[in-house]
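Below is one structure, written out as structure tokens; the observations come after it.
All protein chains of the complex are present and in place, except for one that has been dropped.
Let's turn to chain A:
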Amino acid sequence: MVKVKVDMNLCEYHGQCVFVAPKEFQFDDNDELVYSEEVPEEARARVEKAAKACPQLAIKVE
């Protein structure tokens, strides 16, 4: 599994990750960011792309 962590102190709700990787990142009904903290290996490229799309550099993928 691939670990995903969003630093919510940095996140500014740009929503780039939600756009790039909608399966792994979403906004819920309260407009809060929800995301999968562990994703399967086949999703790695997508979450890494989401991390690179984040203007706040708030997403870490391990």
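Assume contacts are C-beta pairs under 8 Å (C-beta built on N, C-alpha and C of every residue); 3 or more make two chains touch, one makes a residue touch a chain; residues count from 1.
Everything that follows uses one rule, which is that contacts and distances are computed from a predicted model.
Selecting from "Segregation and condensation protein A", "CoA protein activase", "FAD-dependent oxidoreductase" or "AAA+ ATPase domain-containing protein", the unshown chain of this assembly corresponds to "FAD-dependent oxidoreductase" (UniProt protein name). Taking the whole complex into account, chain A touches the unshown chain at residues 10, 12-16, 18-19, 22, 27, 31, 52-53, 55, 57.
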